[in-house]
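Note that this complex is displayed minus one protein chain, with the remaining chains in position.
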Amino acid sequence: MGLDVKWAQDWLRLSAKAMAEHRVELIELDRPIGDSDHGENMDRGFQAVLQKLDESPPETAGAALKAAAMALMSKVGGAAGPLYGTAYLRAATSLGEATDIDPEALAAALIAARDGIVARGKAEVGDKTMIDAWTPAVDAASNAAAAGQEAAAVLEAAADAAEAGAKSTDPLVARKGRASYLGDRSAGHRDPGAVSTALLLRAAAEAAAGPAVGTGAGAG
Amino acid sequence: MGLDVKWAQDWLRLSAKAMAEHRVELIELDRPIGDSDHGENMDRGFQAVLQKLDESPPETAGAALKAAAMALMSKVGGAAGPLYGTAYLRAATSLGEATDIDPEALAAALIAARDGIVARGKAEVGDKTMIDAWTPAVDAASNAAAAGQEAAAVLEAAADAAEAGAKSTDPLVARKGRASYLGDRSAGHRDPGAVSTALLLRAAAEAAAGPAVGTGAGAG
Amino acid sequence: MTVGIVVVSHSSKIAEGAVELAAQMAPDVDLVAAGGTDDDRIGTSLEKVLAAVEQSLVDSGGDGVVVLTDLGSAVMTAESAMEFASEPDAILLADAPLVEGLVAAAVAAQGGAGVEDVRSAAEAVGSKA
Partner (left out) sequence: MTVGIVVVSHSSKIAEGAVELAAQMAPDVDLVAAGGTDDDRIGTSLEKVLAAVEQSLVDSGGDGVVVLTDLGSAVMTAESAMEFASEPDAILLADAPLVEGLVAAAVAAQGGAGVEDVRSAAEAVGSKA
(Lines give C-alpha, C1' and ligand atoms only; values in the text may rest on other atoms or scores of the structure.)
Protein backbone atom coordinates (compact mmCIF):
# COMPACT_ATOMS: atom_id res chain seq x y z
CA MET A 1 0.00 0.00 0.00
CA GLY A 2 1.51 3.41 -1.08
CA LEU A 3 0.90 6.84 0.35
CA ASP A 4 -2.60 8.34 0.50
CA VAL A 5 -4.51 11.40 1.60
CA LYS A 6 -3.81 10.57 5.23
CA TRP A 7 -0.10 10.87 4.51
CA ALA A 8 -0.60 14.18 2.74
CA GLN A 9 -2.62 15.56 5.62
CA ASP A 10 -0.12 14.30 8.17
CA TRP A 11 2.66 15.83 6.13
CA LEU A 12 0.97 19.21 6.09
CA ARG A 13 0.11 19.05 9.80
CA LEU A 14 3.67 18.06 10.73
CA SER A 15 4.90 20.84 8.45
CA ALA A 16 2.78 23.36 10.29
CA LYS A 17 4.15 22.07 13.58
CA ALA A 18 7.72 22.32 12.31
CA MET A 19 7.21 25.84 11.00
CA ALA A 20 5.76 26.94 14.33
CA GLU A 21 8.61 25.31 16.25
CA HIS A 22 11.33 26.68 13.97
CA ARG A 23 9.72 30.08 13.52
CA VAL A 24 12.37 32.00 15.43
CA GLU A 25 15.23 30.02 13.90
CA LEU A 26 14.01 30.80 10.38
CA ILE A 27 13.55 34.44 11.30
CA GLU A 28 17.10 34.57 12.63
CA LEU A 29 18.45 32.94 9.48
CA ASP A 30 16.61 35.51 7.36
CA ARG A 31 17.97 38.44 9.39
CA PRO A 32 21.55 38.74 8.16
CA ILE A 33 20.80 37.99 4.50
CA GLY A 34 17.14 38.95 4.18
CA ASP A 35 14.32 40.77 5.87
CA SER A 36 13.83 38.67 9.01
CA ASP A 37 10.44 37.32 8.06
CA HIS A 38 10.87 33.82 6.70
CA GLY A 39 9.80 32.14 9.95
CA GLU A 40 6.85 34.44 10.33
CA ASN A 41 5.90 33.92 6.69
CA MET A 42 6.06 30.14 6.84
CA ASP A 43 4.26 29.91 10.17
CA ARG A 44 1.43 32.13 8.95
CA GLY A 45 1.25 30.22 5.70
CA PHE A 46 0.98 26.83 7.34
CA GLN A 47 -1.54 28.05 9.89
CA ALA A 48 -3.66 28.97 6.88
CA VAL A 49 -3.03 25.50 5.45
CA LEU A 50 -4.32 23.92 8.65
CA GLN A 51 -7.40 26.08 8.55
CA LYS A 52 -8.10 25.05 4.97
CA LEU A 53 -7.69 21.37 5.81
CA ASP A 54 -10.12 21.72 8.69
CA GLU A 55 -12.64 23.70 6.69
CA SER A 56 -12.86 21.26 3.82
CA PRO A 57 -11.07 17.95 4.36
CA PRO A 58 -9.53 16.86 1.06
CA GLU A 59 -10.41 13.57 -0.63
CA THR A 60 -7.02 12.88 -2.17
CA ALA A 61 -3.38 13.66 -1.52
CA GLY A 62 -3.42 15.81 -4.64
CA ALA A 63 -6.37 17.81 -3.33
CA ALA A 64 -4.63 18.28 0.02
CA LEU A 65 -1.50 19.64 -1.66
CA LYS A 66 -3.53 21.88 -3.93
CA ALA A 67 -5.35 23.38 -0.97
CA ALA A 68 -2.01 23.92 0.73
CA ALA A 69 -0.64 25.60 -2.39
CA MET A 70 -3.45 28.13 -2.47
CA ALA A 71 -3.12 28.91 1.23
CA LEU A 72 0.65 29.36 0.97
CA MET A 73 0.44 31.62 -2.07
CA SER A 74 -2.12 33.83 -0.37
CA LYS A 75 -0.77 34.00 3.15
CA VAL A 76 3.02 33.64 3.16
CA GLY A 77 3.61 37.17 1.86
CA GLY A 78 7.24 36.65 0.81
CA ALA A 79 9.07 34.96 -2.02
CA ALA A 80 8.47 31.60 -0.34
CA GLY A 81 4.74 32.01 -0.98
CA PRO A 82 4.69 31.79 -4.76
CA LEU A 83 7.64 29.39 -4.69
CA TYR A 84 6.23 26.78 -2.29
CA GLY A 85 2.77 27.46 -3.66
CA THR A 86 3.89 26.60 -7.16
CA ALA A 87 5.78 23.59 -5.85
CA TYR A 88 2.76 22.12 -4.07
CA LEU A 89 0.52 22.92 -7.01
CA ARG A 90 2.79 21.11 -9.45
CA ALA A 91 3.13 18.18 -7.07
CA ALA A 92 -0.66 18.03 -6.80
CA THR A 93 -0.98 18.02 -10.59
CA SER A 94 1.65 15.31 -10.81
CA LEU A 95 -0.22 13.14 -8.29
CA GLY A 96 -3.56 13.73 -9.95
CA GLU A 97 -6.40 11.68 -8.45
CA ALA A 98 -4.05 8.96 -7.19
CA THR A 99 -5.12 7.35 -3.91
CA ASP A 100 -2.26 4.90 -3.66
CA ILE A 101 0.99 6.71 -4.39
CA ASP A 102 3.88 4.40 -5.13
CA PRO A 103 7.54 5.43 -4.69
CA GLU A 104 7.92 6.25 -8.41
CA ALA A 105 4.89 8.54 -8.37
CA LEU A 106 6.14 10.10 -5.17
CA ALA A 107 9.55 10.84 -6.69
CA ALA A 108 7.86 12.23 -9.79
CA ALA A 109 5.74 14.54 -7.64
CA LEU A 110 8.83 15.82 -5.82
CA ILE A 111 10.54 16.46 -9.15
CA ALA A 112 7.48 18.34 -10.34
CA ALA A 113 7.57 20.43 -7.18
CA ARG A 114 11.21 21.32 -7.69
CA ASP A 115 10.63 22.09 -11.36
CA GLY A 116 7.82 24.42 -10.35
CA ILE A 117 10.14 26.35 -8.06
CA VAL A 118 12.70 26.63 -10.83
CA ALA A 119 10.05 27.78 -13.30
CA ARG A 120 8.89 30.42 -10.85
CA GLY A 121 12.20 31.60 -9.45
CA LYS A 122 14.77 30.76 -12.15
CA ALA A 123 17.34 29.66 -9.58
CA GLU A 124 20.01 27.06 -10.24
CA VAL A 125 21.89 24.89 -7.80
CA GLY A 126 24.58 27.07 -6.23
CA ASP A 127 22.50 30.27 -6.21
CA LYS A 128 21.99 29.91 -2.44
CA THR A 129 18.26 29.31 -2.46
CA MET A 130 15.82 26.58 -1.50
CA ILE A 131 16.80 24.92 -4.79
CA ASP A 132 20.07 23.92 -3.14
CA ALA A 133 17.98 21.75 -0.83
CA TRP A 134 15.34 20.66 -3.35
CA THR A 135 17.58 19.44 -6.13
CA PRO A 136 19.73 17.06 -4.06
CA ALA A 137 16.51 15.96 -2.35
CA VAL A 138 14.72 15.03 -5.56
CA ASP A 139 17.86 13.36 -6.89
CA ALA A 140 18.11 11.26 -3.74
CA ALA A 141 14.39 10.45 -3.88
CA SER A 142 14.61 9.36 -7.51
CA ASN A 143 17.58 7.16 -6.78
CA ALA A 144 15.91 5.58 -3.79
CA ALA A 145 12.72 4.94 -5.76
CA ALA A 146 14.68 3.48 -8.67
CA ALA A 147 16.49 1.24 -6.17
CA GLY A 148 13.13 -0.15 -5.15
CA GLN A 149 12.86 1.46 -1.73
CA GLU A 150 9.59 2.12 0.10
CA ALA A 151 7.94 5.55 0.11
CA ALA A 152 9.08 6.26 3.68
CA ALA A 153 12.67 5.50 2.77
CA VAL A 154 12.40 7.60 -0.39
CA LEU A 155 11.27 10.56 1.69
CA GLU A 156 13.92 9.94 4.30
CA ALA A 157 16.57 10.00 1.60
CA ALA A 158 15.08 13.25 0.31
CA ALA A 159 15.07 14.82 3.78
CA ASP A 160 18.65 13.77 4.48
CA ALA A 161 19.80 15.21 1.17
CA ALA A 162 17.84 18.43 1.74
CA GLU A 163 19.49 18.89 5.12
CA ALA A 164 22.91 18.43 3.58
CA GLY A 165 21.88 20.74 0.76
CA ALA A 166 20.80 23.41 3.22
CA LYS A 167 24.19 23.19 4.96
CA SER A 168 25.90 23.45 1.58
CA THR A 169 24.51 26.97 1.18
CA ASP A 170 26.67 28.31 4.00
CA PRO A 171 29.67 29.40 1.91
CA LEU A 172 27.70 30.36 -1.17
CA VAL A 173 27.19 33.86 -2.54
CA ALA A 174 23.50 34.45 -3.26
CA ARG A 175 22.53 35.07 -6.85
CA LYS A 176 18.74 35.05 -6.43
CA GLY A 177 16.27 36.53 -3.97
CA ARG A 178 16.85 39.26 -1.43
CA ALA A 179 20.15 37.81 -0.26
CA SER A 180 21.59 38.60 -3.69
CA TYR A 181 21.46 42.29 -2.73
CA LEU A 182 24.28 41.54 -0.29
CA GLY A 183 26.67 40.21 -2.92
CA ASP A 184 29.75 38.64 -1.33
CA ARG A 185 28.47 39.48 2.14
CA SER A 186 25.83 36.78 1.77
CA ALA A 187 28.53 34.13 2.13
CA GLY A 188 28.89 32.62 5.59
CA HIS A 189 25.15 32.39 6.23
CA ARG A 190 22.73 29.53 5.68
CA ASP A 191 19.83 30.17 3.34
CA PRO A 192 16.55 30.22 5.30
CA GLY A 193 14.48 28.81 2.43
CA ALA A 194 16.82 25.86 2.08
CA VAL A 195 16.41 25.19 5.80
CA SER A 196 12.62 25.37 5.62
CA THR A 197 12.69 23.00 2.65
CA ALA A 198 14.67 20.48 4.71
CA LEU A 199 12.14 20.83 7.54
CA LEU A 200 9.22 20.28 5.18
CA LEU A 201 10.77 17.21 3.60
CA ARG A 202 11.61 15.81 7.04
CA ALA A 203 7.94 16.27 7.92
CA ALA A 204 7.02 14.33 4.77
CA ALA A 205 9.29 11.47 5.83
CA GLU A 206 7.90 11.45 9.34
CA ALA A 207 4.36 11.43 8.02
CA ALA A 208 5.18 8.38 5.88
CA ALA A 209 6.99 6.57 8.69
CA GLY A 210 5.08 7.32 11.83
CA PRO A 211 1.58 7.09 13.26
CA ALA A 212 -1.14 9.58 12.52
CA VAL A 213 -0.92 13.08 13.94
CA GLY A 214 -3.32 15.95 14.53
CA THR A 215 -7.06 15.87 14.22
CA GLY A 216 -8.59 15.63 10.78
CA ALA A 217 -6.34 12.90 9.36
CA GLY A 218 -7.54 10.20 7.02
CA ALA A 219 -10.73 11.42 5.39
CA GLY A 220 -10.07 9.47 2.15
CA MET B 1 16.81 106.91 -11.00
CA GLY B 2 16.85 103.09 -11.63
CA LEU B 3 14.71 100.38 -10.11
CA ASP B 4 14.62 99.83 -6.35
CA VAL B 5 13.03 97.69 -3.68
CA LYS B 6 9.67 99.26 -4.35
CA TRP B 7 9.82 97.95 -7.90
CA ALA B 8 10.79 94.50 -6.67
CA GLN B 9 7.91 94.42 -4.21
CA ASP B 10 5.47 95.71 -6.80
CA TRP B 11 6.73 93.07 -9.22
CA LEU B 12 6.14 90.30 -6.73
CA ARG B 13 2.70 91.60 -5.75
CA LEU B 14 1.63 91.98 -9.36
CA SER B 15 3.01 88.48 -9.98
CA ALA B 16 0.87 87.10 -7.18
CA LYS B 17 -2.14 88.86 -8.66
CA ALA B 18 -1.40 87.45 -12.11
CA MET B 19 -0.95 83.93 -10.78
CA ALA B 20 -4.25 84.13 -8.92
CA GLU B 21 -6.02 85.49 -11.99
CA HIS B 22 -4.50 82.96 -14.38
CA ARG B 23 -4.69 80.06 -11.99
CA VAL B 24 -7.30 78.13 -13.94
CA GLU B 25 -5.71 78.91 -17.29
CA LEU B 26 -2.35 77.54 -16.11
CA ILE B 27 -4.06 74.47 -14.69
CA GLU B 28 -5.80 73.87 -18.00
CA LEU B 29 -2.53 74.25 -19.90
CA ASP B 30 -0.89 71.71 -17.57
CA ARG B 31 -3.72 69.19 -18.02
CA PRO B 32 -3.02 67.72 -21.47
CA ILE B 33 0.78 67.65 -21.13
CA GLY B 34 1.28 67.52 -17.36
CA ASP B 35 -0.46 66.94 -14.08
CA SER B 36 -2.91 69.84 -13.98
CA ASP B 37 -1.26 71.64 -11.11
CA HIS B 38 0.84 74.46 -12.52
CA GLY B 39 -1.76 77.15 -11.76
CA GLU B 40 -2.34 75.77 -8.27
CA ASN B 41 1.41 75.54 -7.69
CA MET B 42 2.16 79.08 -8.81
CA ASP B 43 -0.79 80.58 -6.94
CA ARG B 44 0.20 78.84 -3.71
CA GLY B 45 3.82 79.82 -4.21
CA PHE B 46 3.08 83.49 -4.72
CA GLN B 47 0.63 83.61 -1.84
CA ALA B 48 3.55 82.43 0.28
CA VAL B 49 5.71 85.16 -1.29
CA LEU B 50 3.16 87.80 -0.27
CA GLN B 51 3.11 86.46 3.25
CA LYS B 52 6.89 86.64 3.47
CA LEU B 53 6.93 90.20 2.19
CA ASP B 54 4.36 91.22 4.78
CA GLU B 55 6.11 89.43 7.63
CA SER B 56 9.49 91.00 7.04
CA PRO B 57 9.55 93.81 4.49
CA PRO B 58 12.81 93.60 2.55
CA GLU B 59 15.33 96.44 2.47
CA THR B 60 16.60 95.90 -1.06
CA ALA B 61 15.35 94.50 -4.35
CA GLY B 62 17.84 91.67 -3.92
CA ALA B 63 16.43 90.83 -0.50
CA ALA B 64 12.89 90.86 -1.88
CA LEU B 65 13.79 88.43 -4.65
CA LYS B 66 15.68 86.20 -2.24
CA ALA B 67 12.67 86.01 0.07
CA ALA B 68 10.49 85.17 -2.94
CA ALA B 69 12.94 82.45 -4.00
CA MET B 70 12.74 80.72 -0.65
CA ALA B 71 8.95 80.91 -0.58
CA LEU B 72 8.63 79.53 -4.11
CA MET B 73 11.04 76.66 -3.49
CA SER B 74 9.17 75.64 -0.36
CA LYS B 75 5.58 76.09 -1.43
CA VAL B 76 5.20 75.54 -5.18
CA GLY B 77 5.57 71.76 -4.91
CA GLY B 78 6.24 71.12 -8.60
CA ALA B 79 9.16 71.55 -10.97
CA ALA B 80 8.42 75.25 -11.16
CA GLY B 81 9.39 75.59 -7.48
CA PRO B 82 13.09 74.80 -7.70
CA LEU B 83 13.25 76.37 -11.17
CA TYR B 84 11.74 79.77 -10.34
CA GLY B 85 13.30 79.60 -6.89
CA THR B 86 16.75 79.20 -8.38
CA ALA B 87 15.99 81.93 -10.92
CA TYR B 88 15.01 84.48 -8.28
CA LEU B 89 17.92 83.49 -6.06
CA ARG B 90 20.44 83.99 -8.86
CA ALA B 91 18.82 87.28 -9.79
CA ALA B 92 19.05 88.36 -6.16
CA THR B 93 22.73 87.47 -6.05
CA SER B 94 23.30 89.32 -9.30
CA LEU B 95 21.64 92.47 -7.90
CA GLY B 96 23.47 92.24 -4.60
CA GLU B 97 22.86 95.24 -2.31
CA ALA B 98 22.04 97.57 -5.21
CA THR B 99 19.38 100.16 -4.40
CA ASP B 100 19.41 101.87 -7.78
CA ILE B 101 19.31 99.24 -10.48
CA ASP B 102 20.23 100.52 -13.93
CA PRO B 103 19.13 98.82 -17.18
CA GLU B 104 22.46 96.99 -17.53
CA ALA B 105 22.23 95.57 -14.03
CA LEU B 106 18.61 94.65 -14.66
CA ALA B 107 19.48 92.76 -17.85
CA ALA B 108 22.33 91.04 -16.04
CA ALA B 109 19.94 89.93 -13.28
CA LEU B 110 17.52 88.49 -15.84
CA ILE B 111 20.36 86.63 -17.52
CA ALA B 112 21.42 85.25 -14.13
CA ALA B 113 17.84 84.11 -13.52
CA ARG B 114 17.68 82.30 -16.85
CA ASP B 115 21.10 80.73 -16.28
CA GLY B 116 19.89 79.49 -12.91
CA ILE B 117 16.93 77.74 -14.54
CA VAL B 118 19.24 76.15 -17.09
CA ALA B 119 21.65 75.06 -14.37
CA ARG B 120 18.78 73.49 -12.44
CA GLY B 121 16.75 71.97 -15.26
CA LYS B 122 19.28 71.46 -18.10
CA ALA B 123 16.75 72.55 -20.71
CA GLU B 124 17.69 74.19 -23.99
CA VAL B 125 15.63 76.43 -26.23
CA GLY B 126 13.28 74.17 -28.16
CA ASP B 127 12.75 71.66 -25.34
CA LYS B 128 9.25 73.11 -24.73
CA THR B 129 9.86 74.55 -21.29
CA MET B 130 9.90 77.93 -19.59
CA ILE B 131 13.35 78.38 -21.13
CA ASP B 132 11.61 78.98 -24.47
CA ALA B 133 10.17 82.11 -22.88
CA TRP B 134 13.17 83.09 -20.75
CA THR B 135 15.87 82.99 -23.38
CA PRO B 136 14.22 85.26 -25.95
CA ALA B 137 13.23 87.49 -23.03
CA VAL B 138 16.76 87.95 -21.71
CA ASP B 139 18.08 88.43 -25.25
CA ALA B 140 15.53 91.17 -25.85
CA ALA B 141 16.30 92.75 -22.49
CA SER B 142 20.03 92.75 -23.16
CA ASN B 143 19.53 94.31 -26.56
CA ALA B 144 17.23 96.98 -25.18
CA ALA B 145 19.66 97.80 -22.37
CA ALA B 146 22.59 97.93 -24.80
CA ALA B 147 20.53 100.27 -26.98
CA GLY B 148 20.28 102.62 -24.02
CA GLN B 149 16.64 102.09 -23.17
CA GLU B 150 15.09 102.70 -19.75
CA ALA B 151 14.42 99.90 -17.28
CA ALA B 152 10.69 99.92 -17.98
CA ALA B 153 11.32 99.56 -21.71
CA VAL B 154 13.87 96.82 -21.08
CA LEU B 155 11.29 94.85 -19.13
CA GLU B 156 8.60 95.51 -21.70
CA ALA B 157 10.88 94.11 -24.40
CA ALA B 158 11.49 91.08 -22.18
CA ALA B 159 7.77 90.52 -21.58
CA ASP B 160 6.93 90.86 -25.27
CA ALA B 161 9.62 88.36 -26.19
CA ALA B 162 8.52 85.95 -23.45
CA GLU B 163 4.95 86.03 -24.73
CA ALA B 164 6.15 85.25 -28.24
CA GLY B 165 8.43 82.58 -26.81
CA ALA B 166 5.54 80.96 -24.95
CA LYS B 167 3.52 80.86 -28.18
CA SER B 168 6.51 79.32 -29.94
CA THR B 169 6.20 76.24 -27.71
CA ASP B 170 2.88 75.22 -29.33
CA PRO B 171 4.28 72.94 -32.04
CA LEU B 172 7.26 71.67 -30.05
CA VAL B 173 7.78 68.16 -28.75
CA ALA B 174 8.77 68.28 -25.07
CA ARG B 175 12.20 66.99 -24.16
CA LYS B 176 12.25 68.02 -20.47
CA GLY B 177 9.80 67.85 -17.61
CA ARG B 178 6.63 65.84 -17.32
CA ALA B 179 5.46 66.72 -20.81
CA SER B 180 8.41 64.74 -22.17
CA TYR B 181 6.61 61.57 -21.06
CA LEU B 182 4.11 62.24 -23.83
CA GLY B 183 6.67 62.23 -26.62
CA ASP B 184 5.16 63.39 -29.89
CA ARG B 185 1.76 63.81 -28.26
CA SER B 186 3.09 66.87 -26.44
CA ALA B 187 3.05 68.83 -29.72
CA GLY B 188 0.05 71.08 -30.25
CA HIS B 189 -0.07 72.33 -26.68
CA ARG B 190 1.43 75.43 -25.11
CA ASP B 191 3.88 74.91 -22.27
CA PRO B 192 2.37 76.12 -18.99
CA GLY B 193 5.72 77.18 -17.51
CA ALA B 194 6.50 79.31 -20.55
CA VAL B 195 3.13 81.00 -20.13
CA SER B 196 3.71 81.68 -16.42
CA THR B 197 7.13 83.10 -17.28
CA ALA B 198 5.54 85.54 -19.70
CA LEU B 199 3.03 86.56 -17.04
CA LEU B 200 5.78 87.13 -14.48
CA LEU B 201 7.86 89.23 -16.85
CA ARG B 202 4.78 91.23 -17.83
CA ALA B 203 4.27 91.91 -14.12
CA ALA B 204 7.88 93.09 -13.90
CA ALA B 205 7.30 95.53 -16.76
CA GLU B 206 4.08 96.82 -15.23
CA ALA B 207 5.79 97.32 -11.88
CA ALA B 208 8.49 99.39 -13.57
CA ALA B 209 6.05 101.40 -15.63
CA GLY B 210 3.07 101.97 -13.41
CA PRO B 211 2.16 103.38 -10.02
CA ALA B 212 2.57 101.50 -6.76
CA VAL B 213 0.32 98.54 -6.06
CA GLY B 214 -0.72 96.55 -3.01
CA THR B 215 0.00 97.41 0.58
CA GLY B 216 3.54 97.03 1.86
CA ALA B 217 5.30 98.68 -1.11
CA GLY B 218 8.35 100.89 -0.77
CA ALA B 219 10.00 100.12 2.55
CA GLY B 220 13.52 101.00 1.28
CA MET C 1 -11.43 52.52 -22.69
CA THR C 2 -7.72 52.38 -22.04
CA VAL C 3 -5.29 49.71 -21.00
CA GLY C 4 -5.55 48.97 -17.26
CA ILE C 5 -2.58 49.01 -14.92
CA VAL C 6 -1.99 47.06 -11.72
CA VAL C 7 0.65 48.11 -9.22
CA VAL C 8 2.08 45.26 -7.16
CA SER C 9 4.24 46.42 -4.30
CA HIS C 10 5.41 44.96 -1.00
CA SER C 11 3.93 48.04 0.64
CA SER C 12 0.32 49.15 0.43
CA LYS C 13 1.53 52.71 0.94
CA ILE C 14 3.86 52.52 -2.03
CA ALA C 15 1.17 51.03 -4.25
CA GLU C 16 -1.43 53.61 -3.23
CA GLY C 17 0.97 56.54 -3.44
CA ALA C 18 2.20 55.46 -6.85
CA VAL C 19 -1.37 55.21 -8.11
CA GLU C 20 -2.14 58.71 -6.80
CA LEU C 21 0.97 60.10 -8.43
CA ALA C 22 0.33 58.50 -11.80
CA ALA C 23 -3.39 59.34 -11.74
CA GLN C 24 -2.53 63.03 -11.92
CA MET C 25 -1.13 62.54 -15.40
CA ALA C 26 -3.56 59.80 -16.43
CA PRO C 27 -6.98 60.63 -15.00
CA ASP C 28 -8.84 58.36 -17.42
CA VAL C 29 -6.73 55.26 -16.85
CA ASP C 30 -7.83 52.57 -14.41
CA LEU C 31 -4.95 52.14 -12.01
CA VAL C 32 -5.35 49.47 -9.33
CA ALA C 33 -3.10 49.22 -6.28
CA ALA C 34 -2.23 45.79 -4.90
CA GLY C 35 0.28 46.37 -2.13
CA GLY C 36 1.16 44.58 1.07
CA THR C 37 0.00 41.28 2.50
CA ASP C 38 -3.65 40.50 3.14
CA ASP C 39 -3.23 41.88 6.67
CA ASP C 40 -1.23 44.88 5.37
CA ARG C 41 2.18 43.83 6.52
CA ILE C 42 5.11 44.35 4.17
CA GLY C 43 4.89 41.61 1.55
CA THR C 44 2.63 40.55 -1.28
CA SER C 45 -0.64 38.67 -1.45
CA LEU C 46 -1.78 36.45 -4.30
CA GLU C 47 -5.38 37.20 -3.40
CA LYS C 48 -4.89 40.95 -3.53
CA VAL C 49 -3.00 40.77 -6.79
CA LEU C 50 -5.48 38.39 -8.37
CA ALA C 51 -8.41 40.56 -7.30
CA ALA C 52 -6.66 43.64 -8.69
CA VAL C 53 -5.89 41.95 -11.98
CA GLU C 54 -9.46 40.71 -12.38
CA GLN C 55 -10.83 44.15 -11.58
CA SER C 56 -8.44 45.67 -14.08
CA LEU C 57 -9.43 43.15 -16.75
CA VAL C 58 -13.02 44.28 -16.31
CA ASP C 59 -12.23 48.02 -16.09
CA SER C 60 -10.10 47.92 -19.19
CA GLY C 61 -12.87 46.27 -21.16
CA GLY C 62 -10.67 43.99 -23.22
CA ASP C 63 -7.87 46.48 -23.86
CA GLY C 64 -5.55 44.49 -21.64
CA VAL C 65 -3.66 44.97 -18.40
CA VAL C 66 -0.05 45.82 -17.61
CA VAL C 67 1.35 44.81 -14.22
CA LEU C 68 4.19 46.66 -12.52
CA THR C 69 6.09 45.22 -9.56
CA ASP C 70 8.76 46.26 -7.09
CA LEU C 71 11.09 43.54 -5.76
CA GLY C 72 11.58 40.00 -7.01
CA SER C 73 9.01 38.28 -4.87
CA ALA C 74 6.37 40.71 -6.15
CA VAL C 75 7.29 39.53 -9.64
CA MET C 76 6.77 35.92 -8.59
CA THR C 77 3.43 36.71 -6.97
CA ALA C 78 2.34 38.57 -10.08
CA GLU C 79 3.36 35.66 -12.28
CA SER C 80 1.45 33.27 -10.05
CA ALA C 81 -1.61 35.49 -10.23
CA MET C 82 -1.40 35.50 -14.00
CA GLU C 83 -1.61 31.71 -13.99
CA PHE C 84 -4.89 31.89 -12.09
CA ALA C 85 -6.32 34.88 -13.94
CA SER C 86 -9.36 34.50 -16.14
CA GLU C 87 -7.59 35.95 -19.19
CA PRO C 88 -3.87 35.38 -18.78
CA ASP C 89 -3.13 36.38 -22.37
CA ALA C 90 -4.52 39.88 -21.77
CA ILE C 91 -2.01 40.55 -18.98
CA LEU C 92 1.57 41.69 -19.51
CA LEU C 93 4.20 41.99 -16.80
CA ALA C 94 6.55 44.97 -17.17
CA ASP C 95 10.21 44.70 -16.18
CA ALA C 96 10.46 48.30 -15.09
CA PRO C 97 11.09 50.39 -11.99
CA LEU C 98 7.81 50.60 -10.11
CA VAL C 99 7.18 54.31 -9.62
CA GLU C 100 8.99 55.67 -12.64
CA GLY C 101 7.71 52.91 -14.92
CA LEU C 102 4.16 53.37 -13.70
CA VAL C 103 4.09 57.06 -14.56
CA ALA C 104 5.41 56.35 -18.04
CA ALA C 105 2.97 53.49 -18.54
CA ALA C 106 0.03 55.51 -17.25
CA VAL C 107 0.80 58.41 -19.57
CA ALA C 108 1.05 56.01 -22.51
CA ALA C 109 -2.26 54.39 -21.59
CA GLN C 110 -3.89 57.82 -21.19
CA GLY C 111 -2.74 58.58 -24.73
CA GLY C 112 -4.54 55.49 -25.98
CA ALA C 113 -1.56 53.20 -26.46
CA GLY C 114 -2.14 49.45 -26.73
CA VAL C 115 -1.10 47.00 -24.08
CA GLU C 116 2.27 46.18 -25.63
CA ASP C 117 3.12 49.86 -26.05
CA VAL C 118 2.10 50.62 -22.50
CA ARG C 119 4.45 47.95 -21.27
CA SER C 120 7.22 49.24 -23.56
CA ALA C 121 6.73 52.75 -22.20
CA ALA C 122 7.33 51.44 -18.68
CA GLU C 123 10.33 49.40 -19.70
CA ALA C 124 11.90 52.26 -21.65
CA VAL C 125 12.16 54.47 -18.55
CA GLY C 126 15.73 55.60 -18.28
CA SER C 127 17.15 58.68 -16.62
CA LYS C 128 14.65 60.94 -14.89
CA ALA C 129 12.84 63.43 -17.14
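By written order: A, B and C. Residues from 1 in each chain.
The rule we apply is simple: a residue touches a chain if its C-beta (ideal position, glycine included) is under 8 Å from a C-beta of that chain, and two chains touch if they have at least 3 such contacts.
All figures in this text were calculated on a predicted structure; none of them were measured in a lab.
Peer 1: From the touch rule at the top of the page, work out which displayed chains the omitted chain touches.
Peer 2: A, B, C
Peer 1: Per the definition of touch given earlier, which of C:65, C:82, C:99 or C:118 contacts the omitted chain?
Peer 2: Candidates C:65, C:82, C:99 or C:118; residue touching the omitted chain: C:99.
Peer 1: Touching the left-out chain: which of B:10, B:37, B:191 or B:206?
Peer 2: If we include the chain that is not displayed, B:37 is the one touching it.
Peer 1: State which residues belonging to chain C touch the missing partner chain.
Peer 2: Residues of chain C in contact with the hidden chain: 9-18, 20-21, 24, 35, 42, 69-72, 74-75, 95, 97-101, 103, 125, 127-129.
Peer 1: Using the document's contact rule, name the residues of chain A that touch the chain not shown here.
Peer 2: 34-37, 176-178, 180-182, 185
Peer 1: Please give every residue of chain B in contact with the chain that is not shown.
Peer 2: 35, 37, 41, 70, 73-79, 81-83, 85-86, 120-121, 176-178
Note that only the chains that are shown with their structure count from here on.
Peer 1: Need the CA-centroid distance for the pair chain B / chain C, whole Å please.
Peer 2: Once rounded, the distance between the two centres reads 38 Å.
Peer 1: Send over the residues of chain B in touch with two or more other chains.
Peer 2: none
Peer 1: Got the chain C residues that touch at least 2 other chains?
Peer 2: none
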